[in-house]
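One structure is given below, encoded as structure tokens.
Here the complex is missing one protein chain, while the rest keep their positions.
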Amino acid sequence: MSQSNARYRFLMIHAFSLSDEARHHLRPQHGSKETVLMNHAELAPLLSDVDWDLHPGARATHGDWPVERQEEFAMVGTNRLPIVKEACESGRYNAIVLLGGGDPGFFAAREIGRRYGIPVTTCAHAQMHLAGMLGHKFSIVDISEVHNMQMYHLVRQYGFTDRCASIRNIDYPLPRPPYTHPHTLHGEHAKAERGETSGMLEAAVEEAVAAIEEDGAEVIILGCSGAFWLQRPLQERLVAMGWEVPVFEGYRCAIAMAKSMVDLGVNYSGLMVPSDPPPRSRRRKIF
Amino acid sequence: MSQSNARYRFLMIHAFSLSDEARHHLRPQHGSKETVLMNHAELAPLLSDVDWDLHPGARATHGDWPVERQEEFAMVGTNRLPIVKEACESGRYNAIVLLGGGDPGFFAAREIGRRYGIPVTTCAHAQMHLAGMLGHKFSIVDISEVHNMQMYHLVRQYGFTDRCASIRNIDYPLPRPPYTHPHTLHGEHAKAERGETSGMLEAAVEEAVAAIEEDGAEVIILGCSGAFWLQRPLQERLVAMGWEVPVFEGYRCAIAMAKSMVDLGVNYSGLMVPSDPPPRSRRRKIF
Amino acid sequence: MSQSNARYRFLMIHAFSLSDEARHHLRPQHGSKETVLMNHAELAPLLSDVDWDLHPGARATHGDWPVERQEEFAMVGTNRLPIVKEACESGRYNAIVLLGGGDPGFFAAREIGRRYGIPVTTCAHAQMHLAGMLGHKFSIVDISEVHNMQMYHLVRQYGFTDRCASIRNIDYPLPRPPYTHPHTLHGEHAKAERGETSGMLEAAVEEAVAAIEEDGAEVIILGCSGAFWLQRPLQERLVAMGWEVPVFEGYRCAIAMAKSMVDLGVNYSGLMVPSDPPPRSRRRKIF
Amino acid sequence: MSQSNARYRFLMIHAFSLSDEARHHLRPQHGSKETVLMNHAELAPLLSDVDWDLHPGARATHGDWPVERQEEFAMVGTNRLPIVKEACESGRYNAIVLLGGGDPGFFAAREIGRRYGIPVTTCAHAQMHLAGMLGHKFSIVDISEVHNMQMYHLVRQYGFTDRCASIRNIDYPLPRPPYTHPHTLHGEHAKAERGETSGMLEAAVEEAVAAIEEDGAEVIILGCSGAFWLQRPLQERLVAMGWEVPVFEGYRCAIAMAKSMVDLGVNYSGLMVPSDPPPRSRRRKIF
Amino acid sequence: MSQSNARYRFLMIHAFSLSDEARHHLRPQHGSKETVLMNHAELAPLLSDVDWDLHPGARATHGDWPVERQEEFAMVGTNRLPIVKEACESGRYNAIVLLGGGDPGFFAAREIGRRYGIPVTTCAHAQMHLAGMLGHKFSIVDISEVHNMQMYHLVRQYGFTDRCASIRNIDYPLPRPPYTHPHTLHGEHAKAERGETSGMLEAAVEEAVAAIEEDGAEVIILGCSGAFWLQRPLQERLVAMGWEVPVFEGYRCAIAMAKSMVDLGVNYSGLMVPSDPPPRSRRRKIF
Partner (left out) sequence: MSQSNARYRFLMIHAFSLSDEARHHLRPQHGSKETVLMNHAELAPLLSDVDWDLHPGARATHGDWPVERQEEFAMVGTNRLPIVKEACESGRYNAIVLLGGGDPGFFAAREIGRRYGIPVTTCAHAQMHLAGMLGHKFSIVDISEVHNMQMYHLVRQYGFTDRCASIRNIDYPLPRPPYTHPHTLHGEHAKAERGETSGMLEAAVEEAVAAIEEDGAEVIILGCSGAFWLQRPLQERLVAMGWEVPVFEGYRCAIAMAKSMVDLGVNYSGLMVPSDPPPRSRRRKIF
């Protein structure tokens, strides 16, 4: 992408990439950006006025499987920072969208972006803010016990403990050694697309309904990017049951939030994400 | 506006209109929509891809002066509802933007809009949500003691007591009988545009700085639409002092939020704003 | 009522009145004030030392059925304000009690009352404060999904999110077009009085017990004035089950609160409900 | 008092009594109940329809001076319990009012009262609830560092941390060994009544204003019964300055709350203050 | 104990003692300190580097049975204070550990201890703080409805309402007149030690699991010292079920907290527990 005059010039960066030899891949490793971007068909309308590039993410250094543990999130988050910095320096983008459900590296990445005047948005963060606009409380339908706790940390970190009704665990973890979990999310999307019953979708419906009926959720968001394909079928199933609740996934929310920030010409407050050195300091911060 | 194929087709509705005989007007009463819409020049870029109409608002029934009291807010809020309903029925709009700082009639209006599948956004509500995205806490710089308490109610109603650092009173009330307040916001914008010192702007700078230094504000929003012109000069003054805090006004935030809702194809949750009758009911609601 | 020397001289104002042609009436439209005041027998002891008048409420302008939607609440709330003002100006009352469960027009009405030095109380507000005195948490047993959300807004507005354990929906809505709901609260009181089983009472018992056992409620309050007759039978049923929880309804709470305010010679703080113009202004408000 | 048919039959119990030899007395030790009850003239209207007795309180066992420390509060609180029990058993009262600002023994006393179906009210508790009715936040103007922390504990215990803007210390402690504090509250009331300047009143005005301007207080309550005489002069001073804030003291609030409880025929929830044995138990309690 | 050079010199004080004639005893009344200290074998490793004495507690004055009511807690709490004072004056201890689950007399005791520079710790307080270190939320498994509400008050008093997921009632109250409860905790420990099924342990497992699955507990603490023996078997049962949650009891937590305070050379803040007179006063306290 170059010399674009588009209102929106975005780089989207995957959380990490695996080797071609990885035992399971959650998305195509090669091909056009439209091929590699998960759920592109759903995103296409929102991207229609965006000039966008896609970065496959830094090669994973924690192992050749996806991310769920704190250790893994820390590693891939740090690995992504040089990509953010390089993109900022290139001058080609007016916003950066971090893909991936658990927001690895977001705080550091937005700090880098702010130094260049470039907004950086990401999936869980954007989902929570947009969910907060549309309902009093939201629940996170998420894939596994271990991943849940990353979402838990994000809810606290972003200050949404009062608006998050619950994190609901559907127990469809990402594939990982020793690959013995009775079921994982791998292949569930394909199954659903073929019109077969997806245990993962059924579990998501069950937990979303429980979140609505028991926890007070008025909006549903999805925790892991590997589950973002659930957005449409889960939305349809809930509406069919009479539950008029918005269901979000992270990519569109992060893109929409980036658009809003570009439209309004704003970035994160320099008091939350200070310049270094900051032009001015506060004597105190309060909560 | 008709037969538009624009992505965004918005009706913007003023909170109320006064008679030509009113003692003071805060905006031109007649002319093109660009003339009548306050601060149009600032909004133009954001509106460049929007097909928009402007409704001058229902004629005020509480008196021939602007709104600050609870009684007045209740009256103009109710007066605005038939306009919202008619706009929804017209089929011409895919979002409605309620103008006016104190959000009169918003809850009822969004309920009406939802019935027609049309998002309704408004100024304080949108400002608070966008401010929450960009900083840990925001303060509201607002015009008068009486108007402040309307903002106070909105902060509680929208669930932002934890994110609102303070409401700061610059004591430049709207003109009202008996028109004896030592200073009001009438004419201050013009003064500032002529390059003269505006006491209102100076007060806003002073209170914004106090909000930052004493109250923990990381973003500033403006309370009354009559003060939305402060956005640019206040932003510039703060940056010049070294305070890198975003300053918002309501119109652009409400427009940007409407765009996001249209882009994402969403409306308020049917659990927060129930259909009547609702397709399904919850046994309990919790906080 | 005139020339009364009573300690208490109250005007009670119904939320709205319907036409004689309305399809359903929740209370007698004509007759003595004792006839028209719902559940008068229960209130009589509390009113025994009060000189009171009853206003039937402004004629409804939203339609000829009771109120549940936001739009309807806004309309009847605004319609009631001139009655409040006239009553204040008459000099005949030392307190005004707004009847109706969802508190339409309360904020504006208490602002008007304060201008005349006359306390204005209302049902949900008084119930929540008295419930907060007697237990750590209360739940609201309420009639319908749509009405529930009005109660939800009131809990937030009054600052009781920490003390409200839940709103429990018994799904006995008010009668309204197209009058097809499988059951409504119309006629349930009469049924109970005739000694027949009332589905509405049974549902209230069930939800009150769930509120106690699952939500942590230690006091029960009732949401809609059409359900205030439940107070005694619900209280009796709960005690019979071993649950020693106070059950409130709104009329007595609002009257008792009005008495306390008269006894103590106080009104709402001028900082919460400012005079206009206020004798003095605060630079900031915090939460 | 006997064979009374009054609606209200109250026993008011002082927190403790000192010996005649005590170095300082805060109230007359002997005489009619009207003499011994502090600030009786202010209370008389509220007591005009009450048949009331006054108990001077158990003789202090911690020393011959008033109470400020935790140790002292624990001791006088426990000493008061047999008086409460005896009063309940006498059958002569339909409510008991515990006098004294720091509420010694309240939780145990209300438990005893509830066993007999008799409401027990007390000063700080009633003040906080009534203050919460009239404003968003209240501050406590209180006498000393040590006494402040008792008030602090009560605010937490009663669940008012969100509504209490601050505790303001005027540093006029109760007289106590070694009687070397540069100033105490002893004699300040008399000074004020003689029309002399009272340092204590001046300090109360200063701190109340600071509470309003800096802390967000909209209502003022008083911490120590030895300071309850400040109610009227402090109220007058604030109004004269333009601050329209209600000022409460504890006796009237506790009496008014007892009247409301008698009027409504209620007592504390059996789930907050369980019977022993309770007729029914909850599996869980939540916050 | 005398002339000890041990790093830790602790006095542990039971909450109260009963007469030899009491109908039930929860611990041996006579014998070595190791005999009299409940669950000594579990505590021995933690006490191995402590020179410790054990005080049997003041003789109960409320009756000859254990403590559950507010009245009883107030009485035994006050009775314990002279023992604390005497121990402080003896100069023999560098910390005092108050035994007993409901922390009777703790606030007054720590005030006394602080006057002598001696930390005072206690069971529920220490458990809550340590539980807060190891998990986001804890639940209290506790013995009876009446005792539960004492725990409830402590959670509020100590500021743990946000971290306490629930109080779970196993309904095994302490033995008390008229001794007719269908089951009490008396003898349950012995039963469990004999390898028989203990209904109390089974109930504790059931409620702990419910706390984990339904309430969000990540750590379990025990409410009553009579239930502290449950720590080991409950821990083992939970781990065997796959729930990797720490289970605490009060004695070890209070001892460990005392050790930390001695190690760090600290005591409670003089602003929370003021000296009398305090060397310096704050003008205000906030929450």
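In this document, chain identifiers A, B, C, D and E correspond to the written order of the chains, with residue numbering beginning at 1 in each.
Note that a contact is a pair of C-beta atoms (placed from the backbone, for glycine too) under 8 Å apart; a residue touches a chain by one contact, two chains touch by 3 or more.
Fair warning: this is a prediction, and the values are worked out from it, not measured in the lab.
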item: Residue of A:E68, A:E218 or A:D263 touching the missing chain in the full complex; value: A:E68
item: Option touching the unshown chain, where A:I13, A:I83, A:I118 or A:V155 are the choices; value: A:V155
item: Given B:R27, B:H136, B:R237 or B:K259, the one touching the chain that is not displayed; value: B:H136
item: Interface with the unshown chain - residue positions in chain A; value: 68-71, 73-75, 77-78, 81, 105, 107-108, 111-112, 144-146, 148-149, 152-153, 155-157, 159, 161-162, 164-169, 171, 173, 176, 181, 207, 210-211, 215, 272-274, 276-278, 281-287
item: Missing-partner contacts on chain E, residue numbers; value: 46, 129-130, 132-136, 159, 162-163, 165, 212-213, 215-216, 218-219, 241-246, 248, 252-253, 256-257, 259-260, 263-264, 266-272, 275, 278-280, 282-287
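Everything below uses one rule, namely that only the chains that are shown with their structure count from here on.
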item: Proportion of interface numbers common to chain B and chain C (over half same, under half different); value: same
item: Chain C and chain D, separation of their C-alpha mean positions in angstrom; value: 31
item: Contacts with 2+ other chains: residues of chain D; value: 136, 159, 162, 165, 215, 272, 278, 282-287
